[in-house]
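For this view, one protein chain was removed and the others were kept in their places.
For subunit A:
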Amino acid sequence: MSMRELVTGGAACAVPGSSSSSSNPLGALANALIGSSSKTQERLREIPNAAAPTSDTQFYSQVDDSVAALPGSELDRPFLHSNAQGSDFIRGLRSFDDNGLADAWEEIQRQPHLDHLYDPAAAPIQPTLDGPPQRVLSSFLHSFVDSSRSGIPLHPTPLPLLGLSQGDKQCIRDRSSIMARHFFADKSEDFINAQVNALLSSLEIENDVRARGPVPGRFRELEDYWNESQGILKPGARSADGWVTEFSQYTAQHGDTNAWVRSFEQQHGASSWASEFEQEQAQLTSIDHLNGGDVANLAAIEQTRMLAHTLSQNDDPKFQVKPASGSWATEYQQQYNGGGTWADEFVHNEVFRGPDQWVNEFATERERHEQADDQWVNEFSKLHVDDWVEEFGHQVGEGILGDTSSDNWANAYDEFLNEQVAAKQRSDASSGVYVFSDMNPYVGHPNPLKEGQELFRKGLLSEAVLALEAEVMKNPENAEGWRLLGITHAENDDDQQAIAAMMRAQEADPTNLEVLLALGVSHTNELEQAAALKYLYGWLQHHPKYGTLAPPELGDSLYYADVARLFNEAAQMSPEDADVHIVLGVLYNLSREYDKAIASFKTALKLKPNDYSLWNKLGATQANSVQSADAILAYQQALDLKPNYVRAWANMGISYANQGLYEQSIRYYVRALAMNPKADNAWQYLRISLSCASRNDMLEPCDSRNLELLQKEFPL
């Protein structure tokens, strides 16, 4: 930056970015005035800040240079201030004022500057630094930034008058507070506050409650709530900042943004609140406008996690290549279609939100209803839930709130409850708790294990599940019963239940190799690398032949690379052992090295050509590596070996969908569903394929799970 540009306005005003001064009438004048000295200045300016002098005397001894340190800082504002400190040059420039330069300058200032036009608010907060103070400020900020590395606390330093405007001070306060938390991350909150305070007090900036909080974790909802309850909501204005800061001071760290929620819960009890809510729900049904997702929020924070978690678990890696091309978001959407938009709201609620959000919503709703009952709002703002309930019941009784389409809301709520129950069950399953079916007809059966095996062989997997559940209820220590139950669930497309059952099998028999392998595969399907590695390593450890390969100390910290290396060694030891190649294939799926995985499975298939589940694994891997056509051949092999293999039928459908053959994929999904109507995933994929194939006429039968009609429409 040079004097030339300073005057010509290269940086300053009408012609930002101009490299030539010819367009500016002042340019020639400036050239004549400044001449070659600008080059010297330019070089001076290139001294990096790091080398900037650090004592006041030095700042002031470099007065001329300091003018050059002003690049562009004069944008949109008067060039000089009354408190300008002694630069000869500036004084010289000012003397030109009498000669009309000032007029020209004013003219430039008045030119329609785009920034200015679009940005009327920007002008008043421009820095009003003149040369030396600018340098002082720069250096001081540098020492502030630098103190993050030295670890030496910044001490308040008396600085010369810098002439900072209120806006400047606000910028410094807010930005330094936010940034300090990034570069002092290692330090305690006290240290950070001390640093920021030292900076601010040196610059004579009050770090008062009007500051935009230095504490991360401001609580927007509270702020809005506060605004609304006080009736002073000014859209766009952050008028409540001071209040928020005050609030933030009580929440030392952003982990504590929930503190408010917690204290609320402590006061009123989350569950009691929820149950109170449930009692009131009959009344609540009369207001369809009241957004259910928000109402349920407090009780639902935990369930939100569970449902989100459920969403994620349904995305099995075998479905990694998404059926509905270009729209995995719709897939997520599909997961909670049952709940409709209402459930959407619910799912979208964030973890941090507490009941206050609900308060907002409610307050807003009330505004919409134009029931500006101040006393009510005040009452409410005290957070007396009991009062609120009474009050609300009162209002409902008076019929103040709308009562249209209450049935919709009630239905949605029922659906929501059902979904919550389902989510809870699945969440239990994922945490390793096996969830038994209700009303099991096989309880009391003389030999449920044998019955289960028979049903499994016939491919009646859902029935087999019931029989095997009856078996393990009878004999909870029967590892084989649990194992078979796990395999049945896996083939029936329910990995969470499969894992839960297999974990029970492993409890009963910790060294069963088939169980360990199955657990490894199921966890791989769920993309849980650490758990998968644990079980695959366990398989190796307990294998009579390869146990010696596994050093016991490795079990504590398993790395993918170590486990893969060990299995490669095992494969070299006995290249004819199909199991080792299978595990290797699974491992390569974990690391997404699909080509290697395919090779391993193919090797295993040469040794075990009749293993239908192995063909399915090969197919799934090929599908994952975008070889859907090959995958179909592999699935076909699996189905030739086991015609009632539900998982392979469903996978086949996915592969066809991936190739855009939706009509074909529908037939396979329907076939899979005919064998296991409980396969929720398959229903969702069927729905996607139906819409992709523009068979919207069949969406209703799909939603109502009318298999008979679907089978008639889509025979295979």
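Following the convention adopted for this analysis, contacts are C-beta pairs under 8 Å (C-beta built on N, C-alpha and C of every residue); 3 or more make two chains touch, one makes a residue touch a chain; residues count from 1.
The rule we apply is simple: contacts and distances are computed from a predicted model.
*Asks:* Looking at what's absent rather than what's present, what does UniProt name the missing chain, "Peroxin-7", "Large ribosomal subunit protein bL19m", "Glycerol-3-phosphate acyltransferase 6" or "Glucosidase II alpha subunit"?
*Replies:* For the chain not displayed, UniProt's protein name is "Peroxin-7".
*Asks:* Using the touch definition up top, pick the residue from A:154, A:172, A:502 or A:618 that touches the left-out chain.
*Replies:* A:172
*Asks:* Name every residue on subunit A in touch with the hidden partner chain.
*Replies:* Per the touch rule, subunit A residues meeting the hidden chain are 1, 11-12, 14-19, 23, 45-46, 48-50, 71-73, 75-76, 114-115, 117-119, 121-123, 125-127, 134, 137-138, 141-142, 145, 148, 164, 168, 171-172, 174-176, 178-179, 181-183, 185-186, 212, 216-221, 236, 238, 254-255, 257, 308-309, 311-313, 315, 317, 320, 326-329, 332-333, 344-345, 348-352, 526-530, 559-562, 591-592.
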